[in-house]
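A short write-up of the structure that comes next.
Selected chains only, in their assembly positions.
Every chain is named by a letter (A, B and C) in the order it is written, and numbering of its residues begins at 1.
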Amino acid sequence: MIVRPGLHWLRMVFVWRGSVLRDIAPQLLLVTGFAILVTVIHGQLFAWKVPLNFVPFSLIGLTLAIFLGFRNNTSYARYWEARMLWGSVLNETRILLRQALTLVDPPGDAPLLAARLIAFVHALRHQLRKTDPSADFERLLSAEDRARLLPAQFKPAMLLLMAGEWVRDRRQAGQIAPALVPAIEHPLGQLTDALGGCERIAGTPIPFTYAVIIHRTIFLYCVLLPFGLVDSIGPMTPVIVAFIAYTFFALEALGAEIEEPFGMQQNDLALDAMSRMIESTLREMLGEVQQPIAVDPSVYIHT
Amino acid sequence: MIVRPGLHWLRMVFVWRGSVLRDIAPQLLLVTGFAILVTVIHGQLFAWKVPLNFVPFSLIGLTLAIFLGFRNNTSYARYWEARMLWGSVLNETRILLRQALTLVDPPGDAPLLAARLIAFVHALRHQLRKTDPSADFERLLSAEDRARLLPAQFKPAMLLLMAGEWVRDRRQAGQIAPALVPAIEHPLGQLTDALGGCERIAGTPIPFTYAVIIHRTIFLYCVLLPFGLVDSIGPMTPVIVAFIAYTFFALEALGAEIEEPFGMQQNDLALDAMSRMIESTLREMLGEVQQPIAVDPSVYIHT
Amino acid sequence: MIVRPGLHWLRMVFVWRGSVLRDIAPQLLLVTGFAILVTVIHGQLFAWKVPLNFVPFSLIGLTLAIFLGFRNNTSYARYWEARMLWGSVLNETRILLRQALTLVDPPGDAPLLAARLIAFVHALRHQLRKTDPSADFERLLSAEDRARLLPAQFKPAMLLLMAGEWVRDRRQAGQIAPALVPAIEHPLGQLTDALGGCERIAGTPIPFTYAVIIHRTIFLYCVLLPFGLVDSIGPMTPVIVAFIAYTFFALEALGAEIEEPFGMQQNDLALDAMSRMIESTLREMLGEVQQPIAVDPSVYIHT
């Protein structure tokens, strides 16, 4: 995720970081080079003047607008839903810990639940990014819990079960009245929903055929475009083709980046920062004094 | 569902699998052939020069954009809602099993509930795809349960009733306090909602009249288009007609594919994989060691 | 509701049933006839050549697209919300009956609740379609219940009160623990929401002014259009006007049909079929053997 203080409007025209120019440079250069070639040979293909004008491109614009608008909206909807699911992880872990501190008498076992919830948050992040959670488990969980998690394929789900076992143990020890348990079951269920929601977004891409049709259409569009423009705007053709191709390719690249919001690209969600923040607020509720998280102000990209 | 690792932008232009070219080939060939014919005879119909230009097509574009955009968005909304309902099936079965393991004392009967929940998942899949659930019932349920399910028209609904009976039996045996039962009723209700939601999507198509009007309009559009282009772009007419017709037909075909998301076409939901995954995570919660599901990396289509 | 197996793409061009041609034929003939007249007299009005071209029509397209797109999306949203509300009726009656069978000891009174719920479903349908519910009440309810319902203006609301009284009677008889009652109150509340939602859609149309402005605008558009086309496409003018008018009128007619989704037109919701299906699944839960609902495969329209 990129977080920058507001840039001056003029500097924003020339900013490099945060643009997707690097990703789309090869396609953009190819298309622009082809446009220059077409301009130089005056729109002829092997001595045959290709007869094209702007009309086909404005007709194709109809379906292209539908495809690109759909892709963009859907990608962002996935991005934002993923963000809301992580927001739900924050909210529900806070609620559970508040309940552990106020519904259980005495509340001395709350740190054990907090540790399992924090481990859940990190395990979810590691599962989504296919990274190794051992280091986080090591500092948070007992050897026994770790041994149980080791062979599990669905580690965050197993940690929620262990959070439920914490409630069971308190209930069986008489520390919590049965009438209060449904109130605790609710945030546990919400965490299960958030986990399943993240797995859903990570496991179900936008139907692949959309990507194929969109990519093919904008590529063909950009290759044919110089023939359609060269007769009316001559030497300006490559400039305009580069401009139009830039907006198409940028829209496509940005969509591809945020539709998988759990990745490590620059516009993806800052799962690292969010995990640290959740751990910090939970520890603060336990009474541990937290150092403010140091953020290097010269770095704009959070992972 | 098609799951592919990111393709290079150039290879994506020429990918065959995942495109809908096969489905729309007949229409596309017919329309392109007609465009070639019109080009050859210079837009004449029985010696009468058909007077058309691009104007009518840009005016028709207005309603066509509304129709196609609506169809596309609605189809995808159905697809995604279906996916969310199956996500809900995953979440709520996990919640129910966690409750069976932590709210019931002793929790020894949890495997029986798990079996009924897994049978529910498979029964839902079989009902949506109109396939035979006997084999799955055979390996999961007792003979008595199977005998009761056999004549039932609404098998998944019957399995949820049997899950409710499991709760009743535990309650009557004193294994679960009445105050805890509402917490268990909640996920049972959510599963009923997910079941009804799937039945709703499977049973209520997008109003048929939309499909008729859209199909008719784009067909007429593509048949008239060569007359509108041939005077200005001559021999390029078939190329452009094929291009425009491809985007129209592809949009229509893709919409038709994903608006019935429970089918077996290549962009439909991977109900098989999801059922196996749900069974796997539930068994893991019971303490059974699960083998990672082997996925053949050369196959991109999951059913 | 029209349910058809997938039609071949070619047959779909010529299908009659399901199109709205019958509804819009008068307007379409009038506009096309006028276009023929304008073409014959070469765009002259009493010897004065009306000077028009395509420009005004493409400018008007801007607001027209907003109006038509809005009308279409809003109508469909009403249709789909109505369908979801009926889906909720299915889900919540199933949940209530499951609870009557598993939370009440002994569950012998469940058929009485089932009868009231089934009567609720039919009463809701009759209220929405302003038809007479007596026949359904006769076969489902006791004389005493019918006497109470007879003078009621809000019969479905009264039936939900009677369902609540069933719960009260069980509670007062000690058949159900107080701690379980909130679990039953939840689906009762959801049914009240579904009832109120249906009343809302039936009682609050899309603001009338939208319909007026849209109708007026597309009518004026179609009347002026021949003057704008006749100079450039001559004898093709009536063909194109008929084509464009068809898409406009069809969009308007379809919107008008589905925005009142509880009616009896061919694209409206199949309330009859849904009521029968709900009754069938509830009876099956009670252990009654249900005959599969016979559907005549040659009839595509369900009411």
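Rule of thumb we're sticking to: a residue touches a chain if its C-beta (ideal position, glycine included) is under 8 Å from a C-beta of that chain, and two chains touch if they have at least 3 such contacts.
Fair warning: this is a prediction, and the values are worked out from it, not measured in the lab.
Taken over the full complex in this file rather than the chains on view, the one protein sequence occurs as 5 copies, with 3 of them shown.
Just so we're on the same page, only the chains that are shown with their structure count from here on.
Chains that count as touching both subunit A and subunit B, per the definition above, do not exist in this structure. Relative to the C-alpha centre of subunit C, the farthest chain centre belongs to A. Look at where the CA atoms of subunit B average out and do the same for subunit C: the two points lie 23 Å apart. Taking each chain's centre as the mean of its C-alpha atoms, subunit A lies 38 Å from subunit C.
Multi-chain contact residues of subunit C (touching two or more other chains) are listed as 179. Listing the residues of subunit B that touch subunit A in their complex gives 1-4, 6, 9, 12-13, 15, 18-20, 54, 57-58, 61, 64-65, 68-69, 72-73, 76, 79, 83-84, 87-88, 90-91, 94-95, 98-99, 101-103, 105, 177, 179-180, 182-183, 186-187, 225, 229, 232-236, 240, 243-244, 247-248, 250-251, 254, 257-258, 266-267, 269, 280-281, 284-285, 289-290, 292, 300.
Residue ranges of subunit B in contact with subunit C, taken from their complex: 26-27, 50-53, 55-56, 58-60, 62-67, 69-70, 74, 151-154, 157-158, 160-161, 164-165, 167-168, 172, 178-179, 181-182, 185-186, 188-189, 192-193, 195-197, 199-200, 204-205, 207-213, 215-217, 219-220, 224, 256.
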